[in-house]
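This view holds just a subset of the chains, kept in their places.
Note that the chains are named A and B in the order they appear, and that numbering of residues resets to 1 at the start of each chain.
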Amino acid sequence: MSYDNIKICVAGGDLRMLITARELSAKGFGVTLYGFDGCSCDSGAAVRESDIEKAVSGASVVVLPVPYSTDGCRLNCPFCKTEIRADGILNVLHPGQLLFAGVCTPSFYSRAEEKNITLIDYMKDEELTVKNAVPTAEGALEVAMRELSVTVRDSNALIVGFGRIGKLTAAAFAALGAGVTVCARRGEALAWAEAYGYETVSTDSICAAVKGKNLIINTVPELIIDRNVLCSVEGDALIIDLASMPGGVDDGFAASKSIKVIHALSLPGKTAPVTAGKNIADAVIRILERRGVL
Amino acid sequence: MSYDNIKICVAGGDLRMLITARELSAKGFGVTLYGFDGCSCDSGAAVRESDIEKAVSGASVVVLPVPYSTDGCRLNCPFCKTEIRADGILNVLHPGQLLFAGVCTPSFYSRAEEKNITLIDYMKDEELTVKNAVPTAEGALEVAMRELSVTVRDSNALIVGFGRIGKLTAAAFAALGAGVTVCARRGEALAWAEAYGYETVSTDSICAAVKGKNLIINTVPELIIDRNVLCSVEGDALIIDLASMPGGVDDGFAASKSIKVIHALSLPGKTAPVTAGKNIADAVIRILERRGVL
């Protein structure tokens, strides 16, 4: 099926979603764009619409941003001049239209189901998640460079967790010559970290491991950097928490000890919106192919 | 429990197993060594025994080599002056002794079970397998350096498969500046390969992908480099097959086209016997810990 017979509406979001819209239109889809009235950036061949009903009309696919809502209520739409409820989108859709959104809540799924709208969370696409780990790792590096008063080369980093983000973050810091120790729970993860040439330490020994480290990067969404661990952290160390909210660091206790913690969220969209927007466009196409729509 | 109360017998194998014995004795275990009468290398504190019954007597653990047998019948024992049947080992053991061996056949498991001997295949230990991937990747590099008439830097390699060995082989060749393209089936594997900075191609397009490559490294134990693919391979390309027997290359057809294929097996033991032997010793200890023996 040729792409130009398919209309996609991109509604809401920041610069990233504008790029998503531009990419999709560059690939040949007919694209409408809603919610960017306050943004003068080039939207390519995507047609801006100021009315949501008009924007989604005739669209086979509607793409909401990541996250689709920051408060669980309103559409995440920083460039909108008017507010719009996320649920409201469901009212202007009809069964048969596919709704894509990033990081969907169970209640949003329920409401979509009530309306017989197929809701797809593209942030569950494994390829997209892996691809997003690259800008996340670069973002962590940027934060470290900005905040540390020594070079990354002279730094000694403890990376907690060796999943997608841990792997690429370790690779980025090691590539610049930092000392990298990976802290993980499973023996297999530690074997991999060792195979890639990093120092390794079991999570059981994290208290000893933080000593002498001027940089601690957490990637695990559990309270691992707790009071106990914080008591062993060097006073001038920097902690970068990459885990999604509520993160893995006891922020209050860290503050009481004057340990600097930076909770760096949504790094792909912040540090490389163009790369992040293209990745979303690719994910949308991939999912449509997998579902047989393309 | 202290290690020195535990006696381990290492029986058969090449230099690697001698190192395994030496490592285990260096860690404090009481170690007997059988089958190295033809080898003058230093066996450390391990006590050589020329009689298998004496060697296993009193041992809580008996460690056979990898593979424990090359013909399914005799113990793999290149330094033995006399032959010994692998099954024969079972006759001199008694229930309660743990038998470790590498790459066990179903029939060896059955016979061990009949004798109420617990047989453990240490090559199934995920950590060992990951650790062995490092010397395997280095071995592939050594073969390429020896066989190619251009530098690795000037080479353009296609790596087929992105599992343990594919990942570390790609990393090794890229580290030396070779052009690296990873060929895999699953989108997730391709996303990872891309995240690590390699070119990628789906297995569906492998025929097009081999063009212009002077080096093809297969890691997948399936006939992927078949006649069809070989017809597209450059005449002066080198193929290194790292997949276990029967490998993933149609060797006969390659020979008929004068394409050089090197089936490189058991690289860890060949290229880095000391590293490989230590890895086995570590695996034995790890498995004993996991089973509560240590």
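Quick note on the criterion: a residue touches a chain if its C-beta (ideal position, glycine included) is under 8 Å from a C-beta of that chain, and two chains touch if they have at least 3 such contacts.
The structure presented is a predicted model; accordingly, all values stated were derived computationally and were not measured.
Novice: With 2 copies present in place, identify the total for the complete complex.
Specialist: 4
Convention: only the chains that are shown with their structure count from here on.
Novice: Rounded to the nearest 5 degrees, what is the angle of the rotation relating the C-alpha atoms of chain A to those of chain B?
Specialist: To bring chain A onto chain B, one rotates by 180 degrees.
Novice: What whole-Å value do you get for the distance between chain A and chain B if each is reduced to the mean of its CA atoms?
Specialist: Each chain reduced to its C-alpha mean, chain A and chain B end up 39 Å apart.
Novice: Sort out for me which residues of chain B touch chain A in the complex.
Specialist: Those residues of chain B that touch chain A are 126-127, 130-131, 133-134, 168, 171, 187-188, 190-192, 194-196, 286.
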